[in-house]
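Got a structure for you, questions after.
Excluded from the complex is one protein chain; the other protein chains are retained at their positions.
Let's turn to chain A:
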Amino acid sequence: MDEEYDVIVLGTGLTECVLSGLLSVEGKKVLHIDRQDYYGGESASLNLQQLYEKFKPGKEVDASLGRSRDYCVDLIPKFLMANGELTNILVHTNVTRYVEFKQIDGSFVFRYGKPSKVPATEYEAVTSSLIGLFEKRRLKNFLQWVANYKEDDVATHKGLKLDIDTTDAVYNKFGLEEGTKNFIGHAMALYDNDEYLQQPAREAVERVVLYCQSVARYGKSPYLYPLYGLGELPQGFSRLSAIYGGTFMLSTKVEQVLYDEAGVFQGVKLSLDGEEHVVKAPQVIADPTYFPEKVSSSEKVIRTISIVDQLPLKNGETSAQIILTGKETGRKNDIYIALIGSEHKVAPQGKNIAIVSSIIEGDKPPHIQLESAFKLLGIKAFDRTFMGLSDLFAPIEDGSKDNVYISKSYDATSHFESVTEDVKDIYFRVTGKPLKLTKLEEGEFNAQA
């Protein structure tokens, strides 16, 4: 095998695969390694057999659940915002040719003891049962202000300064009640706690815009989800990378990371079919598991995966997101529930996957912390539930000293916006220039018989 590369990538999670693809397309010579024998790392989708091996080792697979390979269960539940940055990257790189997407049927927020649809259009807002009559008017005014806001037209700003005024101040300008603030911030801007209220309003406004535009794009909900699970995404980007010359090695153990005297990355020593090879590159991109000594963790996320027969939805929806806001459940952080099933080909007919996630608070056992979600889902016994706790790792340094660029763990948010931010940030640090997406030429040629 070749010994010199421009970039070595360790781990085939989504962040790593998107970067691998983007860099290969630019003509960089990429070597991409994973210690496991499947693509995706933390962002893989597992079949039933693999799910049991990971979470209930030694336990026999429940035969009544059907064929193992009919399941594609995400370890980390997320949806794509229809108008979000990942969609943008998929379109520009033509990875859409390998992955099919379907809409998620609904976006719900749990209030007054039941899930209610999140209004995302003015029409839905004024007809929603979630909001009182007078409040509807105020919400409408707020949404109109957001829609009409133009950076270079001060008249549309209504005297508000997005980089100075806090989100709470903006809400107050429109006279919004607590319940409505909670609703906008958590169900539309998708903040999972209330710290954003005291931050400058720009980010919150941008998030509301993204939400509304995403709903407007295909209707129903702002979310898209790939057939066969999120694990298709890293695979799609890895194929992109391979087509542009990237070399892929799975089941390959990194025996040693090589540094020079100054501690700058030089390459890695790996074993291939029992033989040792040294491969060199000036830079390495890796997920946190490859450099445990260079990352730290501040929070833990709990994620539980349940296989359920019925969904707690009234209007025939087969997929949804339900948000249980901290206000409803007496927690600081929201609980997210992602519901998907055979429509998205992640489970056989009649079975559904329900993934519940949140940030861990205090030391009560996880299943107690998520009690309200299990109640909503009608889950009493946990024999079809798989629980996992994961640390949210982030790199301690930015890689400028040692040329080791480490991605962040996938956080508790319900979509990919923070993942693509990390992609862009690493791209900038690795290449020294901001990521500019240009539409790729169709890499295909046709011939007539």
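Here, a residue touches a chain if its C-beta (ideal position, glycine included) is under 8 Å from a C-beta of that chain, and two chains touch if they have at least 3 such contacts; residues count from 1.
In the analysis below, contacts and distances are computed from a predicted model.
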item	value
Among "Actin-like protein ARP6", "snRNA-activating protein complex subunit 1", "TBC1 domain family member 15" or "Ras-domain-containing protein", UniProt-listed name of the chain not shown	"Ras-domain-containing protein"
Options A:Q198, A:S251, A:S271 or A:S297, residue touching the unrepresented chain	A:S251
Per the touch definition above, residue among A:L258, A:L272, A:L389 or A:L437 touching the missing chain	A:L272
Candidate in contact with the missing chain, chosen from A:R239, A:R331, A:K351 or A:K408	A:R239
Touching residues (missing chain, whole complex) on chain A	38-39, 69, 82-83, 87, 90-91, 94, 96-103, 120-122, 125, 143-144, 146-150, 208-209, 212-213, 216-218, 224, 227-228, 232, 235-236, 238-239, 242-245, 247-252, 272, 343, 440-449
